[in-house]
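Missing here is one protein chain; the remaining ones are kept as they sit in the complex.
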Amino acid sequence: MSDATIDTAQRVLPAADAPAAPAPGYWKSVGQRLLRDPVTIIVTLMLIGILFITLGAPLVTNADPYAGSVLARLKPIGTPGHWLGTDETGRDLWTRLCYGGRLSLLAAILPVTISLVVGGFLGILAGYSGGWVNTIIMRTMDVFYAFPSILLAVAICGMLGNGLTNSILALGVVFIPPMVRVAETVTTQSRSLDFVEAARASGTTTLQIIRHHVLANVLGPILVYATSLISVSIILSAGLSFLGLGVTPPEPEWGLMLNSLRQAIYVQPYVAALPGVMIFVTSMCFNLMSDGLRSAMDVRLNK
Amino acid sequence: MPDIGLAATTTDTPVLQVDDLTVRFKRRNTDVAAVNGASFALRRGETLTILGESGSGKSVSLKALMGLLPGYAQVHGKIWLDGREILGLPAAELAKLRGGAISMIFQEPMAALDPVYTIGEQIAETIVQHEGVDRRTAMQRALGLLERVKIPSPERRLKNYPHEMSGGMRQRAMIALALACSPSVLLADEPTTALDVTVQIQVLLLLRQLQQELGMAIVFVTHDVGVAAEISDRIAVMYAGRFVESGTTREIMRHPQHPYTQGLLASTVHGAMRGSKLETIPGTPPNLASLPPGCAFAPRCRYTRDACRTGDVPVITSPTGAMVRCVRATETVPA
Partner (left out) sequence: MSAAITLDPRDRGGPAQPLLSVDGLKKYFPVRGGLLNRQVATVQAVDDVSFSVRKGETLGIVGESGCGKSTTARLLMRLMDPDAGSIVFDGDPVGERAGITVNEMRRQMQMVFQDSYTSLNPRMTMAESIAYAPRMHGTPRKEAFDRADTLLAQVGLNPRQYARRYPHELSGGQRQRVNIARALALEPRLVILDEAVAALDKSVEAQVLNLLGDLKSRFNLTYLFISHDLNVVEYMSDRVMVMYLGRVVETGPVEQIYRRPRHPYTRALFASKPTLDPDRRTTEMPLTGDPPNPINPPSGCRFRTRCAFAKDVCAQSAPPLAAPLDGEVADGPPHLVACHLPEAQAAMGANTHA
């Protein structure tokens, strides 16, 4: 009930004579709203920071991520020269975390990108064409849905053999069905909107309609969903490496590092937890950013 | 508080009296004055229609009476129900009144009825909650209520879920639910707007008949002049959160005094106007976040003069109890 009331209160606002100043463009107003959201700004800054230390790892550390020292094994946090301590073979953990982020982020973002392209295409196709095209695509996706995502990923990895490429491919396949479903739902919704019908009624071709009316309205929700998938993807890909199905040692990768430091949990619990903290923080940031994007993209919440 | 003519004219005490009700929606950067001093009183068996367009504050007023507004709404004024002041009552007390002494029906019964319970269960639940009777008695009462609102084969309908009923049936079921604890006041928020004409008239006739049998007072909110003419004893016309005119249905329909009421009636299309241009009210309703001083209708009014834009607009009450809030009325209505 109270929702309806809020509605009344808001609806009366635009009824007044409109002011003369032209409104900013859609993406510009999304940007303005993002800038007014402190949480999104903070998590975006944190993600930029994480990107900087991983891509620019040589700038923030001089150590070699592969070179260990038997004498410096499992040093605690705050050790001179190793401010985040060292791992079980005496490699500098800060350096390993920085370099490890490269593979972790790659293994997390690439599958989402694959599913965004493939799943987005299939979903828009299914949603816009409807009929038997829709039935074939959506029923096929339902088959994949029958398996829990981590099981499916493990099964595909098991089939393809372990390694980074295969773990990326496996996760890409895992994310395609949910992406198709989201894309299909929003496309179906926007297809039946009156303005799409109006465009059809004025003789606009299907391709033009998809380009001008459907894509613009579908892309937003899909991008938001993809951002939230990255947070899941980080955890899943780390999980695969943890199980030994993804990146192989001695490559630095957060999931793999978590696995190898697992034995040291009673010796250096804080050090052992650090890769996990990185996974958690990064995943959380992507999740919060997707929330911020979602509300900034909502046209009706303008003001 | 000046007498604005909606006070009960007879000696018996009103079941519902509202004095200077104001509602503001205040949030970070908006301040919407939705209702700006509405006062009225209502006797048993009487129907008052609040007539107004979208954004006039008519629905917000009803929700304020029911205590259904969101937390950021600031509600002021006085509301007496059966002689007891209810504005500012603790939530638990208010919940006891809602669905008991005062109840409400809505435009969309589908949204107001719970989809996971049968009609019978929902009505019985309300009765058990308010009167503490056992389930079987409550179910018997629910059956009686469905008969009362003329739902065919009520035993079967008792076991129906809302989605299994047609729009008209659902609206009847919601009326049955609202009447479950014999309220003294029924609030009706555009209950016939979503219905087809042939069903709308059935619901209006049903409400009239139920009122005669049960004697409750009805506050009916609508934007439709025709519906108002069918259902009301008195009509109060709302504009920008204020009553601009009120009186008996006949007074309002036959001799509207306020320029807004006149415009509203003139722009209500009927067949006799064929071929001629419709009279319209120019412009759009004012922004409730920045109401002009003086008369809110002045920017759209054809009789506007300087006095309309400054200060308080005089309220003129005629001996019959009709009220009009207009500068011009001081000259046209014999005081």
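Structure notes:
As written, the chains take the letters A and B, and residue 1 is the first residue of each chain.
The working rule: a contact is a pair of C-beta atoms (placed from the backbone, for glycine too) under 8 Å apart; a residue touches a chain by one contact, two chains touch by 3 or more.
Quantities reported herein were computed from a predicted structural model and do not represent experimental measurements.
Remark: the omitted chain is touched by one listed residue; of A:Gln32, A:Ser69 or A:Gln208 this is A:Gln208. Interface note: of B:Ala95, B:Met110, B:Leu214 or B:Ala229, the residue touching the hidden chain in the full complex is B:Ala229. Checked against the full complex, the one of B:Ile175, B:Leu204 or B:Ile218 touching the unshown chain is B:Leu204.
Residues of subunit B in contact with the chain left out of this view: 53-54, 152, 166-169, 196-202, 204-205, 223-227, 229-230, 249-250, 253, 263-264, 267-274, 277-282, 284-285.
Residue-level contact of subunit A with the missing chain is found at 14-15, 18, 20, 22-23, 26, 193-195, 197-205, 208, 212-213, 216-217, 299-300, 302.
The working rule: only the chains that are shown with their structure count from here on.
Distance between chain centres (mean CA atoms), subunit A to subunit B: 49 Å.
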